[in-house]
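Before I ask anything, here is the structure I am working with.
Every protein chain of the complex appears in place save one, which is left out.
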Amino acid sequence: MSHPTHADGGHDLPHSHQKHYLIVAAVLTVVTAVEIGILFLPAVNGTWWVVPFIGVLAVFKFGLVVGEFMHLRPDHGVYKFLFMSPMFLALFSFIALSALAVVTYQPFGGGYAITQRDRKAGFVPPSAGGGFEVAWPEDKLKAAFAEAEKGGFAKGKATFASTCANCHRGDGGGMPALGPNMTDDCFKHGGSLAELYTTIGKGVQGTAMPAWSTSMSPDAIRQAAFFVRSLKGKNVAGGLECVGTKVAD
Amino acid sequence: MASIADFAGAQPPVYHQERESKYGLSDWLTTVDHKKIGILYGISGLAGLAVGGLEALLFRIQLAQPDQHIFVGDQFNGLVTMHATTMVFMAVMPLIAAISNYFVPLMIGARDVAFPRLNAFSYWTFLFGVLLMHSSLIFAEFPAAGWTGYAPLTTKPYGAGGIDFWWAGLAMLAISSMIAGVNFVVTILNMRAPGMTLMRVPVLAWMILVVQFLLAFSFPPVTVGLILLAFDRTFGSVFYETSMGGDPHLWQHLFWLFGHPEVYVLILPSMGIVSEVLPVFSRKPLFGHHAVIFSGIFIGFVGFGVWGHHMFTSGMGPIADAAFAVTTAIIAVPTGVKIFNWLGTLVHAKMRLTTAMLFAVTFIPQFTIGGLSGVMHASPPLDLQQHDSYFVVAHFHYVLVGGALTGLFAGAYFYLPKITGRLLDETLGKIHFWMFIIGFNLTFFPMHLLGNNGMPRRIFTYPADAGWNTENMIGTIGVVFQVVSVLIFFYNMMVSSKKGAVAGSDPWDANTLEWMIPSPPPVHNFDFTPVVLSERPLWDHKYTPGFEITVPAQREEIHMPSYSWRPIIVSGFVLLVLIGLLSHIWALSVVGGVGIVVGVYFWVSEPV
Partner (left out) sequence: MSEAVAIAHDGHSHDGHGHDAGHGHDAGHGHHQLTENNFLGLPNIKLAMWAFLGSECMFFGSLIGTYFFYREMSLGGPMPEDIFDVNITSISTFLLLMSSVTMALAVDNARQRNFGKMRAFILATAAQGAAFVGFQIYEFSHFVAHGLKLSTSLFGSTFYTMTGFHGAHVSVGVIWLVMVALLATQGKLNKDKIAINVEVMGLYWHFVDIVWIIIFTFVYLLEFTR
């Protein structure tokens, strides 16, 4: 379309943009319909590109309203600067805040808080209930492990293989002078999820166990703790002798 | 050689005004004149400086000797909190606002700001916010959570009632600053005199433009942080409640996302003042004029990306720490550029060492010391050692007192004659200068050593055998020097404004447009709108043939805005909303909200 300059209150009346606005409205409607409709297609919803795709659609709508309805696209550069520079600053701070939420330190001790994210990650059954649980009953844990095992423990197992296995052996059987056996019934520093979480996060002074909270997110630590706890009682062959307190079933 | 006496022949313009001016007190309450609002900001800022200085004196007396028990625990914390809050928001910021209000329109050749009534609204909202915060002394106790107001110190279980006054007062200041920011951005961009391209805008006006962008765009995050805090305290939301999964770091992020640009809000105007004062008294153009402007812009943008360096000890993780360390190191570069610009201006200069010049020259080394200790904090391992120690206290006082306040003093001696029409006394000025500089360095230089010797900030006393006695005693003596010197400055201002030597239009043989009009300027500022032909329009008018500012033959027709009661009334309703929120008398808030809507209706339908 053409971009006639229009005087503010001058004698020549500017061109009408009505038709243009109606076309933009139709496009906006279609895009919104696609955005919502796509979520009802089981074949599509669940593929990796759904989230980026609706994100792109939202940005497209954003641009359309700003560029056409707010008339910024053909308008003076000063307006663009006044709006776009803080918009990008806001986008930047928004991304930073979201990213920092993942890496921000969470205080250790006091218990094991199950967040909604834990549930979605699949290692806590949806029925487990929320809140600030210090110790879980064993039957609840067993059910949770069974459920998580179906998904292969996802992240927790991978973390164990890449990080813990160096000292605790690939199957968790332990290595002399490095890391104790994780598959017996004994835990040196407590066998509850909360205690395991704290041990992994803070490390143990005077031993080879480092504080992983400096390089692992709280999320990853939780999942590793959860996986480690599920190893209890597996008693793999050639595991080290029991050290520490036996944890009852 | 042309002289500014030429302008005396210009005919005063024809006025259009809806309502005649008022006189007396109601004139000050209803004024929309940027010059009067500037004076109001100035008086408020000086009052804030006195209050903040008194608070500093009190806690320095407590710290003068070990094991004293004059102000203990929360009393001490309250003094420290209010000292910082007062100095930042109620002394330095209003003094900057005073200079912006009074001089920006004069510098760019305008008759007022873009939105005169909004300007008045900004001032009254600011003043009510200040009064609201300080009324905590009467109705509750002083807020004692530090000026940074870290959660959970400010949440309900730990922060007493004073915190409610703190957030409500700060919220009003946020509204005021945001609106003022938008107002001045538009003023500087759109109300420049003909010919004043962006590169011909005076450096001080440029730095103030950057500052107004920072105000407009950095206050919203802390406004959000304050809203979350207010909701936590008032309506029981759980933003900062750890037992509900909340994370107090959120406050730190939101606060410093504002807080770091705020640091540049405080220092950039002083850099601008120094960039104006040095060339005038060196009788040279500013060395690398464009570099000063562009480095200011660069500082403004990157200032939004460095907030994490205040949080290295909060455990953000190595990636975030590294990113913020890099941005922090980068932002030191444009600051260094400016320092070389000022030094370059002084090279081979025939300096006139007036008091204004002395302050401006002293700004450079003092700010450099503060800047260098600041760059050290860009390194996370070093920062972990220095965090919350007196080393940090020394660092930011070298920037904010040795830098910002020293620059403002330079500005006071330079610009006050334009406001009062009379010069300040130079002898008293030099006594002020020497006492202030000696006192300042006595107080804050030993704090570097204190910090390195392990003295933490915000402790109300310390044991005699800790090895910190001498430095603390020296520091307190230095504060007494500073207090006396500022009292001399106040006395000088009061006496000189009545009995000082008459300044005339251009006492300093200066460069920029504000010096071509009488001191004090008439209500309409300029008899005719000057056409700007160079970076130093008045200097070139006087000394460069072909660059004279021509006086038009015809009288100009101008419209001056009339006085208005609307701004102060709407601002009062905003205050009412906040009083209702913090006293839990919801009816007050509802009345205030309705009052704002009705007030705005009458505001927009009032002819101006």
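A and B are the chain letters, set down in written order, and residue numbers restart from 1 in every chain.
The rule is short, and it goes like this: a contact is a pair of C-beta atoms (placed from the backbone, for glycine too) under 8 Å apart; a residue touches a chain by one contact, two chains touch by 3 or more.
Being a predicted model, the structure only gives us computed values, none of them experimental.
Visitor: Of the residues listed, B:Leu79, B:Leu254, B:Val280 or B:Ile517, which one is in contact with the missing chain?
Guide: B:Leu254
Visitor: Please identify which residue in B:Ala145, B:Leu170, B:Val203 or B:Ala216 touches the non-displayed chain.
Guide: B:Ala216
Visitor: For review purposes, identify every residue of chain B that touches the missing chain, sorted by number.
Guide: 13, 16, 108-111, 114-118, 178, 181-183, 185-186, 189-197, 216-221, 223-225, 227-228, 231, 235-239, 244-247, 250, 253-254, 257, 529, 531, 552, 554, 556-559, 561, 597, 601, 604-605, 608
Visitor: What chain A residues would touch the chain not displayed?
Guide: These residues of chain A touch the chain that is not shown: 5-10, 13-14, 16-18, 21-22, 24-25, 28-29, 32, 35-36, 39, 45-46, 50-51, 54-55, 57-58, 61-62, 65-66, 68-70, 74-76, 78-79, 82-83, 85-87, 89-91, 93-94, 96-98, 100-101, 113-117, 120, 129-132.
Keep this in mind: only the chains that are shown with their structure count from here on.
Visitor: How many angstrom lie between the CA centroids of chain A and chain B, rounded to a whole number?
Guide: 41
Visitor: Flag every residue of chain B that touches chain A in the complex, lowest number first.
Guide: The touching residues are 185, 189, 216-217, 221, 242-243, 245, 247, 249, 253, 257, 301, 304-305, 314-320.
Visitor: Any idea which chain A residues touch chain B in the complex?
Guide: Checking each residue of chain A against chain B gives 78, 82, 85-86, 89, 92-93, 96-97, 99-101, 103-107, 113, 115, 132, 213-215, 217.
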